[in-house]
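Pasting a structure here, questions to come.
All protein chains but one are shown in place.
Right, chain A next:
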Amino acid sequence: MEPALEQPQQPEPQAVLVPAGRVLSSEELFAARSRDQKLPLRSHGQKVFLPDGSEAQEEQLQLCRQELWTLLAEERVERRGSLVTAEWSPQHGVVTLKTFAGKFWQTMGFSEGGQQRLYPEEAVYLLECVFSHLKRLGYVVRRFQPGLVQSPYERQLNLESSSSEKWHGKRKRRNSSPRPADKKPKALENPLPEADGTHEDQTTSVQSAPDQNSRSLEEKPQEASHKNNPEGSNQPPESPSQVPGQAEHPGRTLKEGGGSCSTAMDDNGNDRACKPRWDFEKIAFPNMACDRPHTLLLTPAPELLPGNVTAREIDAAPWCQKLNQRKEKLSRREKEQQRGTTPFRNDVNADPEVRRCTSWRAYKELLQRRWQRKTWNCPPNLWDQPVTPLLNPGQPASPATVLQQISLLQTTHLTEGIDGRLLEKSGDMEISFDIYQADSVSSFRKNDPGRPYARMCISGFDEPVPDLRTLKRLSFQSGDVPLIFALVDHGDIAFYSFRDFTLPVDLAH
């Protein structure tokens, strides 16, 4: 109340006293209850080109300015009941909440050591320019955690989306699709539709790998041939549409695997990270199938366990006997579904011609015959020499495929051709924030935020555009999430992004 009393001691002779801001009295605070909450509409007419010194212009200017000063001079006044008390600890760079967090907790903060914490940009919301700009627009902004970047192998497994599918399924909040792809506006759409497609393909084919043991033997050859298919070999036709049917079962087991990971993290009391970073190439999962005699489980490596969990060696044989080994009972709908998929599983034995074969030799001859039938119109004088024609007669010879075949330079995409060398830190630029769209707020979960709408890199206006190496590294880190660069220019913020672009092939000429 009396500033003279509170004035701190002058530490240095030339020190300057920074005056205090306006402190509202109780009357002013009380009066603030009834103050106008609406922003005035700017209805002062169009801007003019030249000041002409007229009274009308002067009056307009004063009006505008008065409005500005009123808005700027207004102090923030809140009801005590709607405020949260928190403590700033400078050495850790976090703000620890002392009272129960309000609604903001749904999209902000993290808990650590049993306490609710906020990052400074979340607590102060003010000078972190890009952060506050995006928050004011309603986006959910989370710090990007490089520790959660998927390794190439994890990405191949599509681990992230399968684990989140599990979550949503359990909570019954969203439909099972973790990717609200249809909500994306055009501008931000992944400019790489084909790449997306291949990604899915990889996913399904590799997903089946961990499940091989539990699958019956006769399915294996099919799987192998499916893997061969993309190589474009001219083997006897195996319908590639068997893939979706296959993917169903392995998907289920994978989800369970993801679930156990996340519970382990919860035990740790740390939900800053929702997905642990395992190196699956180094972890051997024990095969516990009932036909396996080997049931002695060794002690897991301590570095794989959460701090408060101990583990010991165990013989799982007695446990295996307790397993319910009855055949799975399917509901009628499930049975129908399975039956529905069988036509796509092109069983080799269903082929009557194959059935007529009595030996391997006969079968191989059949294949040979079919192959020759296909290529009967390839004269040996053209094809049985080192230099062969560019095109197969059987191939559909559209100009596009021909061009594709003879092109020396193959197009490459931003996220392709990444090796370890490229992933080393290059340049100063790093991804700062994950951005989630405003309309996802109601279903947003910090533990499992799902796929961000975009990731944000922040740089100054004077800094150069990132070089290709940095760009590739950042794009790879970002994965299939669009990467956006925010430029800060004295409080002005501009956004730009790079689009992967494939030159169209001109087929008319």
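Simple rule for what comes next: contacts are C-beta pairs under 8 Å (C-beta built on N, C-alpha and C of every residue); 3 or more make two chains touch, one makes a residue touch a chain; residues count from 1.
Going forward, contacts and distances are computed from a predicted model.
UniProt records the chain missing from this view under the protein name "tRNA-splicing endonuclease subunit Sen34", selected from "McKusick-Kaufman syndrome", "tRNA-splicing endonuclease subunit Sen34", "Ribosome biogenesis protein ytm1" or "Ubiquinol-cytochrome C reductase". The chain not shown here touches chain A at positions 1, 3, 6-12, 14-24, 26-27, 29-30, 32-33, 36-39, 44, 47-51, 57, 60-61, 64-65, 68-69, 71-83, 90, 125-127, 129, 132-133, 135-138, 461-462, 487, 489-492, 494.
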